[in-house]
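Only one protein chain is missing from this complex, and each of the others stays in its spot.
Letters A and B mark the chains in the order given here, with residues in each chain numbered from 1 onward.
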Amino acid sequence: MTAPAEPATTTDTRPVLLEARSVVKHFPIRTSQGKQVVQAVDGVSLQVRQGETLGLVGESGCGKSTLGRCLVRLIDVTSGQVFFDGLDITTMSRRALRSQRTGFQMIFQDPYASLNPRRRALATVEEPMRTHGMGTDQEIHDRAMHLLEVVGFDASFADRYPHEFSGGQRQRLGIARALAVQPRLLIADEPVSALDVSIQAQVLNLLADLQRDQRLTYVFIAHDLAVVHHIADRIGVMYLGELVELGDSSPVYTAPAHPYTEALLSAIPVIDADAEKRDRIVLVGDLPSPIDKPTGCAFHPRCQYAQDICRREKPVLQPLVDGRQVACHFPLVPTAAAPAPRTTPAV
Amino acid sequence: MWRFAGKRALAAILVLFAISVLVFLIFFATPGVDPAARIAGRNASQETLAQVRQSFGLDQPIWVQYGVMMRHLFIDRDLTSFVNRGAEVIPQVTQAIPVTLSLVIGAAVIWVVLALVMGVAATAFRGTAIDPIIVVLGVIGVSLPVYWLGEVVNLITQSRLHDTIFAWVPPLGYAPLSDGFASWSLHLLFPWLTLAVLYAGIYARVLRSEMVGAMNEDYVRMARAKGIGEWRVLIRHALRTSLISVVSLFGLDFGALIGGAALLTEVVFGLQGIGKLTYDSLQNFDLPVILACVLYAAFFVVLANFIVDLLYAWLDPRVRNV
Partner (left out) sequence: MSEPLLDVRNLRVSFRTRGGTVDAVDGISFSVGAGEVVGLVGESGSGKSVSMLSVLGLIDNPNCVVEGEVLFKGQDLLTLDDKALRRIRGQEIAMIFQDPMTALTPVYTAGWHISEQIRAHEKVTKKAALDRAVQLLDAVGIPNAKERVNSYPHQFSGGMRQRVVIAMALSCNPSLLIADEPTTALDVTIQAQILELLRDLQTEFGSSIVLITHDMGVVSQMSDRVLVMYGGRLAEAGPRREVMRDPLHPYTWGLMGSIPPTDGTRVERLAAIPGLPINPSDPDRDRCLFSTRCSFASDACRPQPDLVAHVPGHLDACVLPYDQRPALRLEATTPTGVRR
């Protein structure tokens, strides 16, 4: 399924750093029902411009983590392409890919599992530089010490093992490691989900500072829409392997166009002093499985606005008046008129 | 559950077939080795060799040879041992099997019961003195080699104290079940205990460690929060879940023992089981007997594993759909 490329209605002139075109990732598995396929990512196209933060939001089974890994080719795509700085990394040889890898790095969710417990902090940060031969031993050492300082550690932390760090500190160490090779793009896969709220805020602030100081581009994957809204310039909402809504953070958050985004927002428990039992949109039923996707629109079984066409026909991403894209037959925000051949500025 | 059993049964049959082919090929298709000479034994005459060749179809293609051998083994059951001057092989094997089965199954029952008691007690009383005592007992059991323990037991029961405390102990050897349950079990009592002591030690430790781990799990905490008594929590929740990993271990050990690993016990206590038979035939290089022992033993090992697989699925519902 090819989605249209991003509409030419945006005034963003920054170059596109990362582009995904119809990325599909299927996992064949064996179950009691025989051979089946997990349709983890089912045709996602998006662009990430230099210097921006794109947030990918969704619940379990939506494919956001799998997509993240496809974007850095930690796993190979089933079909589709990923372009980094114009180069197709999905068809590159392993050797060519290796030299490209300094351009993009990943931060992982579990601060306890993503660090080698037998390696000290400084060595953890030095390793990527050594792998890519980025300087003499002394230069690597100095740069690693500098990175530890940048993420907020003083020199005494260099010799410690991961188990001597707290969760938030470990996450900061992971960030330092990711920065070691001077990447331009960071994919952060749920980097703060496993952290306490107060530590979460510290790490989010650090990420914001780093982006500003080092001119980084982020793809920020999370299930917490409030966190994503805070840190991302644009948000992509995923459901069962597809992008259902893609657009600037504020409109997506304050006036969701897709019924799922609306439900997701409504489900977030907000701190509201005067809130009596608010009328929430509570979705009925479980998250369906990416093995057995519903026909037509993947969300229709749980959608309160669903009509007959939703069961039959799968909606494609179409542009809205404010430049967003939404994949719905009855979006909650008016669609753009017939696609204009001329670009119109984003509202 | 039935589909699971069916799939496992099919797999078992395939495994048996594969083993039979493999064993056959090892003996009959090893380059540079003349199977006729092997079967006929050392210093065989030319007539014997010719007889062997004719009887086993060794001039025929290999798959015919396989078919002939299988026919001799399972259908006609007239395989003879040339080394042993024409002694029929199959009866030797079929007589040895009940001995090994009696020994291993009896010992298994005893060691499982012992391990359960010891494991549960060690878990229930963990933190007190009882726990390490049980563990040490287990370690002692593991450390005593079967052949030494067996000989010591024999020394005590057959000679030193035979006239006084252990007068009721029958002489070494096997008494078939058909001769009476009492005589059969008395003959096997000390072999059972000797073999069981070793495995009880191992299993008690494994079970204890699994159970102590289980007691820290969320579902045990949940069970307590429901108001369930501590013993019920221990047995119905912790033990029941811990049995799952113990069962797979059991399958391996049980299968190996039935296949002939109880050799040392059989030798020490004079029991003519499969282990002893295989050992003797290896000494004489009596190929037909070796072949028959291996195949009949393989059958029982696969059967034992099949039963254990079923037991595992019965214990752990998560496995049933695989």
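Convention: a contact is a pair of C-beta atoms (placed from the backbone, for glycine too) under 8 Å apart; a residue touches a chain by one contact, two chains touch by 3 or more.
Every value quoted in this text rests on a predicted model; they were computed, and no experiment measured them.
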{"item": "Option from A:Ser79, A:Ser99, A:Thr131 or A:Ser166 whose C-beta touches the chain left out", "value": "A:Ser166"}
{"item": "Which of A:Gln33, A:Ser93, A:Thr136 or A:Ser198 contacts the chain that the document leaves out", "value": "A:Ser198"}
{"item": "Hidden partner chain, touching residue among B:Val33, B:Val64, B:Leu177 or B:Met222", "value": "B:Met222"}
{"item": "Interface residues of chain B (partner: the chain not displayed)", "value": "127, 215-230, 236-237, 240-241, 244, 315-318"}
{"item": "Chain A, residues in touch with the chain not shown (by the definition above)", "value": "59-60, 152, 166, 168-169, 196-202, 204-206, 208-209, 223-227, 229-231, 249-250, 253-254, 263-264, 266-275, 277-278, 280, 282-283, 286-287"}
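By definition in this document, only the chains that are shown with their structure count from here on.
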{"item": "Chain A and chain B: spacing of chain centres that average the CA atoms, whole Å", "value": "55"}
